[in-house]
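Data first, discussion second: the structure below is written as structure tokens.
The complex appears here minus one protein chain, its other protein chains still in place.
Think of it as A, B, C and D in the order they're written, each chain with its own count starting at 1.
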Amino acid sequence: MTDVSATPAPAATSERPRGRSFGKIALRWLLYIVLGLFALYYLMPLFVMLTTSLKSLEEIRTGDLLSLPRELTFDAWRTAWSEACTGIQCEGVKPYFWNSVMLAVPAVLISTLLGAMNGYVIAQWRFPGANIIFALMLFGCFIPFQVVLLPMARMLGLMGIAGTIPGLIFVHVIYGLGFTTLFFRNYYVTIPVELVKAAKVDGAGFVRIFFAIFLPLSIPIIVVSVIWQFTQIWNDFLFGVSFSQAGTQPVTVALNNIVNSTTGVKEYNVDMAAAIIAALPTLLVYIVAGKYFIRGLTAGSVKG
Amino acid sequence: EPQAEVLHWWTSGGEAKAVGVLQEEFAENGGSWTDMPVAGGGGDAAMTALRARVLSGNAPTAVQLKGPAIQEWYEEGVLADISSVADAEGWADILPASIAGHMKCEDTWCAAPVNVHRVDWIWANADVLESNGIEMPTTWDEFNAAAEKLQEAGVIPLAHGGQAWQDATVFETVVLGLGGPEFFQKALVDLDPEALTSDTMKASFDQMRTLRGYVDDNFSGRDWNLATAMVMNGEAAFQIMGDWAKGEFLAAGKVPGEDFLCASTPGDGYLYNVDSFAMFNVDGDDKKAGQDLLAKLIVGPNFQKVFNMNKGSIPVRTDVALDEFDMCAQKSSEDMTAASDSGALLPSYAHGMALRGAQAGAITDVVTAHFNSDMSSDEAVQMLADAVANSM
Amino acid sequence: MAKWFETHLPKIVLAPSFIAILIFVYGFIAWTAWVSLTRSRLLPRYEIEGFIQYDRLFASPRWDTAMNNLYIFGALFIGVSMILGLILAILLDQQIRVEGAIRTIYLYPMALSMIVTGTAWKWILNPGLGLEAMVKGWGYENFTFDWLVNPDMAIYTVVLAAIWQSSGFVMALFLAGLRSVDTEIIRAAQIDGIPTWRVYVSIIIPSMAPIFLSAFIVLAHLAIKAFDLVIALTGGGPGYATDLPATYMYAMAFSRGDIGQAAASAMIMMLVVFAIVVPYLYSELRARND
Amino acid sequence: MAPILEINNLYKNYGATEVLKDINVSIDKGEFLVLVGPSGCGKSTLLNCIAGLEPISGGTLRIDGHDMTHVSPKDRDIAMVFQSYALYPTMSVAKNITFGMKVRGVDPETQKSKLAEVARQLQIEPFLNRRPGQLSGGQRQRVAMGRALVRDPKLFLFDEPLSNLDAKLRVEMRTEIKTLHHKLGASMVYVTHDQIEAMTLATKIVVMKGGIIQQIGSPSEIYNRPANLFVADFMGSPAMNLIPAKTQTGSGGTMIEIQRPDLEPIRLTDPRARGLPEDIILGLRPEDISEPGFRVGELVQEAPCKVEIVEPAGADTYVQTRLGGKPLTARLHSETEAAPGTVHNLAFDLAKVSYFEPESGKRIN
Partner (left out) sequence: MAPILEINNLYKNYGATEVLKDINVSIDKGEFLVLVGPSGCGKSTLLNCIAGLEPISGGTLRIDGHDMTHVSPKDRDIAMVFQSYALYPTMSVAKNITFGMKVRGVDPETQKSKLAEVARQLQIEPFLNRRPGQLSGGQRQRVAMGRALVRDPKLFLFDEPLSNLDAKLRVEMRTEIKTLHHKLGASMVYVTHDQIEAMTLATKIVVMKGGIIQQIGSPSEIYNRPANLFVADFMGSPAMNLIPAKTQTGSGGTMIEIQRPDLEPIRLTDPRARGLPEDIILGLRPEDISEPGFRVGELVQEAPCKVEIVEPAGADTYVQTRLGGKPLTARLHSETEAAPGTVHNLAFDLAKVSYFEPESGKRIN
């Protein structure tokens, strides 16, 4: 009973049968099958786009659009990246990438940060009227961008940032705020109020509590917000085309220029390749950010 | 140093190369060209951008504009006057009168024309016609007869893409064919209510209904070039489409007259779709100089020739030699001269040459609604009149 | 002074955003309301002419179709995306081995520009080119799937593609919510003998109510603004059977140079949003306040 | 010198629920105030109010002489241990503890040495790098303590800081707190359910019930002279025996008579009982009822009682009998021969008795 001497750890866990009951295994399989089926649904258009991008134009004209390419050719990819015409320049989407990056990165960061702070104020530092402000911001999400264009153009002109990247960043930040605020506020209301209390007692002020306590807790929702904002901004065409000028056009405008020819020859393979290329940064963001969907950030914070 | 920022929607392949010619010439003449291409929706996106630019007080130097839109922008007071160039170059003499009319705002010149697309073309697969013993139709009745025959033979008579503008394109050729140039002018240019509800208009809708029967079931939303591909493949016999369709045939290595045939749609007249650049009010002498230079070069014979060979259209100038152009282009040019003389040179409503956007749109709504439902021609005519009235 | 600053810091932080929203959203809405009362065409004009634009709007059969489509599209799109997003999030939450890969697969449609994806969908849904042809090719001659070209059904293809595009994001949103639920509570429920599905239904999901609000707003926003999707997939067709208010408005504002009309349609759209969102918002914010 | 904490007529409502009613307390610098009371009586709420974490609904609250109504928690210079721990989930234990110092700009050297000291006192060195989620309940609680102990505030607030520790550790921690109190002369407000903690730590105890203060006094006052039935019953474990009785003033002085079901009434004499009302409640702690011979004193009186239950509890044995219609517990030596059903002589030490008025429950001697 009182044997305190250390017994060697059991010969690993191998002795435990790995198998589980039949029902469990079946359920697990079913789960993977369902997930797989949905993956097919989501992948179908990508499949079409990929195969098309690898076909020659000749094959597209004559062949079955959904079939696999008879012979692979990567010409379309090269063309899309560096040769396709987007106007009189025929340098593909490459030159426009940088504009988009310059635009999307600051806009995403600023709007996420502002949204996080707004959400934090509204959720954890309630003051009378905070909910009304929140509701007003939310409702702002619904303003159709088409009606925004013209007055916004005028405002940007007045502010002297028309046609510049800062101007575009400004626009994206303004119209992204509603969403980022929404995400963060709705995430923060579920965090126990005791944490703020403890930090207040520890002497931390508003800003400190936010950066030291809330921001580290918000990783999953930051991921969501970044995914959303990055996608919205990177893929935005309407603002990009309206508030840019030669030299500041984002990649979507280039993509659109490649894809949308009304009276020219349509090169579907290049279109598809260009679209996939244009989406790569976003996909990268999904993959990188996705890693941070961690479980249990609040574990151990409070009882009950 | 002349400067020009040019907003246009010629972005892909041949189009872009064609504009590239202009840019080169511009540069050779000491100008610096800033390219601002915005494709999409037949220029809708570019127009969106244009509006924003104008409102933010930052208008581009030259903008690809056409038809009544030029006058509309002029009415907003934002267009520049390029009469000095036009007079010096004698545009009045070398341009067909009806086309020149589009370039003028009240009494001044405010835009420079680039090319003429003919809209009322019918394209055919030579082999299919031959094997079924069919000639190119010259009336709609002939067309219908040929179509019946083709249908029996298991060929789709008409390759068509179910998009509103394609429906409108077919519709206007039908109206032109059945009603003749005068009727077309009254109905689709002057929007005469009587003409809109006339029996001829009903007949046009009837013909549309008939054509609907010659189109395969899967036409909805099909891009025009896929329809062209159907003709190329022999899946379908005919396509009614502007002369840009030629580009697809040529790109696929098809030879006009041998592999594919071009003819004007049944009936008289010539529907043009003229691209042009309008000059906007800008500050700065260099930009003004750029505008003038640009206007001069655009209408200049060299650009007209090179550009249009690339683009598949024909020059606006009547004095450019067409030896190097293909047979379809040559036919187009001949027809244009003839039509210009007979007063049958008409603006295409479907391509924004005839009407303000709101009105053209209202008509297209009715045409496409009719084509895609089982609406009767009487109803359609009534709707048409209402829609046009509502769009004023 | 410093003290004043400190006690009002939360408000000060919120203020710039709030002011920006006031000007750039509510100011612009007011502007739109004004313009909707004018005869603005190519560019806005400011002489008030009364309610003519609204009269024109309500006389337009195309607008009727667009509104009807919005109801169908909105209800189905929001409903199905929510449910699907939630289910997928829950399934992904079951300690899946390849979670990262699957999550990215579900999410990637968001990344692709609809300008091009629309074309792919168009092919897939086209009876002559896509699924129907394929299944027929396998020997099932009676298989038909012609929604895309059927004016009565075409709107559902838009729904299908919209769900395809957005449900992944909704899933991500819910996944973030699921991950914020205290594991101890889930454990307690397991001990309580609650079947897993019930744990989700009765314990986790209720505690995610705020996340639902986020998802709802995002989806409603996408629904009301669905634009390039329609343009790329059906172009509003067959006819204008799949027109939505957003496409209507865009057409009016930019293809047709009828800004007054566009403004009127925008106002009606916002009224619809108001009627739907405000009650939800009210109940949601109230419930949290107790 | 102004009291370090002075609370006057404080009220606190949650919506319609009145949680604190007319609270008046003040403590001087260096005092150790222990708050006790049944679960839900408002102890945590009072601490929250003192810390400024909950707005008060009425009254005034001064710390070190300054009105605190509009002062934010971080400027009140207090340290607090939360009943629910409220650890920062994403920070390591070490960071949880040093966070407050870092915020206040304490230099890193001091932070380090303070951390090391506190970690040693609390015996949490082995897991300074873990996150709260990887700790046991008691370890979390000690981290929560650590967060407060590294500080040197005007006032410490502790909300049941030792509830999840084992007895041994608790004693050690208690000692640490006591040392801290002496060494720093720190002022403390401390909530506990542990009577020994309350007794050994407090210089002043506040007993609350339903948001109302029942008694304020030194530990021995509270224990020996409870102000009312509630305090008498609440403090001490097992609780004080509260037996309905009657006074009879006769020739031999005032007799106190206690009815019982099976045997004849017990009669006790207490000279101090003179002048009491007829119906009284007599309070006597179990340890003041013992086996004859073990207790000596002027007022020790014996009476045979029927033992109903015998409950050995390690060091002692508790026996229950029935007096005045109520069970009565006496603490006997663990070797007692008392067995259920037998009649046993018990010695009542009336020197320790408290008398209460049955209606109001107030103490009357």
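Throughout what follows, contacts are C-beta pairs under 8 Å (C-beta built on N, C-alpha and C of every residue); 3 or more make two chains touch, one makes a residue touch a chain.
Everything numeric in this text was worked out from a predicted model, so none of it was measured.
> Considering the complete complex, which visible chains touch the unshown chain?
Looking at the entire complex, the absent chain's contacts are A, C, D.
> Of C:Asp182, C:Asp228 or C:Asp243, which one is in contact with the hidden chain?
Touching the chain that is not displayed is residue C:Asp182.
> Please pick, from D:Lys204, D:Arg331 or D:His344, the residue that touches the omitted chain in the full complex.
Of the listed residues, the one touching the omitted chain is D:Arg331.
> Going by the contact rule already stated, which one of D:Pro238, D:Pro265 or D:Gly361 would touch the omitted chain in the full complex?
Among D:Pro238, D:Pro265 or D:Gly361, only D:Pro238 touches the chain that is not shown.
> Pick out the residues on chain C that sit against the missing chain.
Residues of chain C in touch with the missing chain: 182, 184-185, 187-196, 198, 202-203, 206-207, 209.
> Provide the residue numbers of chain A that touch the chain removed from this figure.
Residues in contact with the chain left out: 1-2, 4, 6-7, 9-10, 12-13, 15-17, 20-21, 24, 303-304.
> For chain D, enumerate the residues touching the unshown chain of the complex.
Its contact residues with the unshown chain are 14, 36-40, 42-45, 83-84, 134-139, 141-142, 159-160, 163-171, 193-196, 199-200, 220, 223, 233-234, 236-239, 285-287, 294-295, 297, 311, 313-316, 331, 333-335.
Rule of thumb we're sticking to: only the chains that are shown with their structure count from here on.
> So, comparing C-alpha centroids, which chain is the farthest one from chain C?
Most distant chain from chain C: D.
> Taking each chain's centre as its mean C-alpha position, how far apart are chain A and chain D in Å?
The answer is 56 Å.
> Between chain B and chain C, what is the gap in Å from one C-alpha centre to the other?
Centre separation, chain B to chain C: 36 Å.
> As a quick test, compute the distance in whole Å between the mean CA positions of chain A and chain C.
That gives a centre separation of 16 Å.
> By the touch rule stated above, which residues of chain D touch at least two different other chains?
Those would be 72.
> Identify all positions of chain C at which a residue touches two or more other chains, and write them in rising order.
Those would be 6, 43, 115, 119, 129, 250, 253-254.
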